[in-house]
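Note that one protein chain of the assembly has been removed; the remaining protein chains are unaltered in position.
Going in written order, the chains are labelled A, B and C, and every chain counts its residues from 1.
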Amino acid sequence: MTTYQRPLRMGMVGGGRDAFIGAVHRKAAALDGEIVLVAGALSSTPEKSVESGRDLGLDPDRCYPDWETMLEAERNRPEADRIDFVSVVTPNHMHYPVARAFVEAGFHVVCDKPMTLTTEEAESLADLVAERGVVFCVTYNYSGYPMVKQARHLVRTGAIGDIRKVVVEYNQGWLATDLESTGQKQADWRTDPDRSGAGGAIGDIGSHAEQLVSDVTGLEIESLLSDLTSFVDGRRLDDDANVLLRFRGGARGVLVASQVCVGALNDLRIRVWGTRGGLNWHQEDPDRLLVTSLEGPEVVYQRGGAGLCDAAMQACRLPAGHPEAFIEAFANVYLAAVRAIRDGAACDYPDVHQGRRGMQFISAVVRSSEAGGQWVSM
Amino acid sequence: MTTYQRPLRMGMVGGGRDAFIGAVHRKAAALDGEIVLVAGALSSTPEKSVESGRDLGLDPDRCYPDWETMLEAERNRPEADRIDFVSVVTPNHMHYPVARAFVEAGFHVVCDKPMTLTTEEAESLADLVAERGVVFCVTYNYSGYPMVKQARHLVRTGAIGDIRKVVVEYNQGWLATDLESTGQKQADWRTDPDRSGAGGAIGDIGSHAEQLVSDVTGLEIESLLSDLTSFVDGRRLDDDANVLLRFRGGARGVLVASQVCVGALNDLRIRVWGTRGGLNWHQEDPDRLLVTSLEGPEVVYQRGGAGLCDAAMQACRLPAGHPEAFIEAFANVYLAAVRAIRDGAACDYPDVHQGRRGMQFISAVVRSSEAGGQWVSM
Amino acid sequence: MTTYQRPLRMGMVGGGRDAFIGAVHRKAAALDGEIVLVAGALSSTPEKSVESGRDLGLDPDRCYPDWETMLEAERNRPEADRIDFVSVVTPNHMHYPVARAFVEAGFHVVCDKPMTLTTEEAESLADLVAERGVVFCVTYNYSGYPMVKQARHLVRTGAIGDIRKVVVEYNQGWLATDLESTGQKQADWRTDPDRSGAGGAIGDIGSHAEQLVSDVTGLEIESLLSDLTSFVDGRRLDDDANVLLRFRGGARGVLVASQVCVGALNDLRIRVWGTRGGLNWHQEDPDRLLVTSLEGPEVVYQRGGAGLCDAAMQACRLPAGHPEAFIEAFANVYLAAVRAIRDGAACDYPDVHQGRRGMQFISAVVRSSEAGGQWVSM
Partner (left out) sequence: MTTYQRPLRMGMVGGGRDAFIGAVHRKAAALDGEIVLVAGALSSTPEKSVESGRDLGLDPDRCYPDWETMLEAERNRPEADRIDFVSVVTPNHMHYPVARAFVEAGFHVVCDKPMTLTTEEAESLADLVAERGVVFCVTYNYSGYPMVKQARHLVRTGAIGDIRKVVVEYNQGWLATDLESTGQKQADWRTDPDRSGAGGAIGDIGSHAEQLVSDVTGLEIESLLSDLTSFVDGRRLDDDANVLLRFRGGARGVLVASQVCVGALNDLRIRVWGTRGGLNWHQEDPDRLLVTSLEGPEVVYQRGGAGLCDAAMQACRLPAGHPEAFIEAFANVYLAAVRAIRDGAACDYPDVHQGRRGMQFISAVVRSSEAGGQWVSM
């Protein structure tokens, strides 16, 4: 039986009216009753920022016009009332200044991905986090799925032997047309290098794919070669990415990410093959993990079902057959951050080092493509 | 833009330590920030009841030893502080006395299913609810799935023509062995007629299947014939049910419910065929709805995707491909109840009449089977 | 290494121009080079019968105008040239007279299903076959699928324990409209009691479902109760059947067969659950067999893959992943008949007793339904 611990107090930067992912963060944070949103600077427009906080029923005193005001005000509140951590859910270009300032002030941070706009920012942030000793969690939310944890477990315990081959794909279709020209807010900033960074599809979703490979396999990319394309006329960032991967130790991989695959929804899929077996997991069918072996027929592990490792079981809220999905996986990332903040211990969340590695990956992919598709080291 | 409305204050009866479904109710209620749990009588054992409330961080004053105390205390609180509604998540035999008392006191009620232990209780409760004018929501949670709403929409708008045939199945395997003898709490009360009612599998899950048929098709069962079996030695209630259905207007149906299907998880599936088309929905793959027609190839509707009706779209939190699942559907039922409580208007939630009809169904099935498998009217 | 044996000489009755299943029989017979078609009385219209034989390149001498002529001529040919067996692929009402005459003349027979028009005919035929000692194979073609053989093997070797529950379905949609009134030949005779027999959907496809249950489980139906419907106006036979089954030994079952399920193709599916595990096989995905157990995760057996029994492996022509399908399964039934004819030994083919049992089943279902849905013994 768990002893009651008070919910952590969360502040949020970004995620106001018209935003998409902010609401997802709030639902994920609310799901398990371990986090309560108490303060926000929810928009870059001061008036909208305040109104967005009121939409959510925040104490008017804590509906801040901007994040600088919020930081100042919150650090001045008594400790028993002050936010425990801030969640940064702005467009990418604001991740670094906001996260840096809160870390410097000693706050724990949950930050959306990609972590920063540049690798330099990522390096700097990683150093600062190490110095200040705060928890810094990057919301690579797919790592929160129980069956991703099970996949990782099977790899780490040798169930599929030494890895030879990885194929990871992340296909979407929502940017198949020139959506940014319609004023759609999500498309607008994601296709703008100043706010999104050097990567388009490769940054927005390819970064998830990279993290998933790393999380499941533990492999390190030694070198890569990419072919980035902008299929939609006038688009300033890639909307399609094909990447060959060479891992330290000799494994090979392919990473495909695209946002122009008409009809593809959120089609993130990873397959890993080793000397003794293989794994297949698909985000749109997240409760199942298919496992093959040299000897016998294919086995289908189910979230909540037989044969799961502890980490996977602990990430389940419901018995098998009662599906859990995107928000629950997202909530698992928040829960891991909560545990880390409470216990000060090493916990299973995507940290600043993963965030930094993600930025190095995006940078390497862009460099390779700009060189016409050449091998580059990571 | 929505204007902020304060979350409703919820009390809960049942769902304490060792319970299963109570925690699901709490997560569903918490997800959207529209409900806050403030009071509880969470166990039939007074000490455990209080401790369970403390586990959840409830105000110690509102960790009640029993539901009678809670009812008395809450009605005496000022209106601005009092619970807005109570959620009843006890074993079945307690639904009626608790729900009745709260309705009598003018509280809105959310109540788990099957609604009561007997049809007489159900009749009585329906009358009382009508008299008091409160919102009474029965958590037929599967009706909260967006694609169930889409299926209903397609039927109601004639997309599949006049219905001829319905096949609904709800298979589980968790009671394939004598689990109740091991002290497992869920198995213990569910196989006990005094706490579960006259139906075993037919009551616990068959009732969901019946509601799903009614919700999607709008058909009324005219008569039915059942074959109930208790496969596990010594079990006092059915663990397997096969039911033939005849609907008013001439449609025919088959309802299968079982808890001894080894390996079946939570395998609720409905297929409906009409003169012009057919529907197929599966709870374990809830974001997809397969639709056939006389003319063309099969079409796959996706939650959050193209072609959805308003009710389905409003029940979505995330874009297509970002799966939503059991808790989100459950939360949709709570949200509908919240809206009804706030607006006093007709809303799309499973109400006391559906709860009563469910009890009539269970009763008819049991009567048919006890008569050796004879046709009985509903 | 097999020693070469000459292909068997086949005659065919029925299956000429405009027929459907005759061509399937011919392809199945041709596939493995073990059978050669040498004679035919392919239509009930003499001229068309002869022309149909010429379409197929048969020796003009053996393009017979009717089956009586064929029987007479073939029995008078020298043994080294005479047909080894006849394949009867006419509408149902002709199965008995043709098959009876060929059996009486000492020919082996392959006969389509349902075997006869009445149970009396079936009894008589079974007696005659026993007396003459010929091979009589009824083309319950689904029993030829390798994974059906694997399912049977798993049941017989105890992999799923004692069977409790069977759900078998066979849904089609091609008769959802009044197709017979358009002159479509298949619909025309299949909805005519004089040519099809007492059963519509229950005879045409329900009989396959019954045989599949028997083949896989080895269970005997003790009693059954049915609800037959003719949904299409003016149709003289059932186009929809729902049947409850009680097996000797206590297992329970449901059999659903329909030809008005719009969009359903050839949706034959069987699920069997026992005390220790479960099976799930679907004809439209025939190379896979899903197996569950009390202990572990679901396992997916593949035709041609790991873990198959000898009978399943011997029924495979190709490695796993190179799909085999309907014609190959059909050919397996022919191959088993060929082996039986050559070796005079007990072989794994659906025999006259299964054909007779099928007729008893259809008869019992019709009786139950005509009695308003009463339990009848088999």
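Heads up, the rule we're going with is that a residue touches a chain if its C-beta (ideal position, glycine included) is under 8 Å from a C-beta of that chain, and two chains touch if they have at least 3 such contacts.
The shown structure was predicted, so the numbers you read here are calculated from the model rather than taken from an experiment.
Peer 1: Taking the full complex into account, find the residue in A:E298, A:E324 or A:D348 that is in contact with the omitted chain.
Peer 2: A:E298
Peer 1: Return the single residue from B:N92, B:T139, B:S207 or B:Q302 that touches the missing chain.
Peer 2: Checking each option in B:N92, B:T139, B:S207 or B:Q302, the one touching the absent chain turns out to be B:Q302.
Peer 1: Going by the touch rule given at the top, which residues of subunit B touch the chain that is not shown?
Peer 2: Listed in rising order, the touching residues are 295-302, 305-307.
Peer 1: For subunit A, which positions touch the chain that isn't shown here?
Peer 2: So the residues of subunit A touching the unseen chain are 160, 164-165, 167, 169, 173, 176-177, 225, 227, 229, 231, 240, 242, 244, 246, 250, 252-254, 256, 258, 260-264, 271, 273-278, 291-294, 298, 372-373, 375.
Peer 1: Just checking the interface: what residues of subunit C touch the absent partner chain?
Peer 2: Within subunit C, the residues touching the omitted chain are 1-4, 6-7, 17, 23-24, 26-27, 30-33, 54-57, 172, 174, 264-267, 283-287, 302, 305, 317-328.
Criterion: only the chains that are shown with their structure count from here on.
Peer 1: For subunit B versus subunit C, what separation do you get between their C-alpha means, in angstrom?
Peer 2: 43
Peer 1: Just give me the whole-number Å value for how far the CA centre of subunit A lies from that of subunit C.
Peer 2: That gives a centre separation of 55 Å.
Peer 1: Can you list the residues of subunit C that touch 2 or more other chains?
Peer 2: 298
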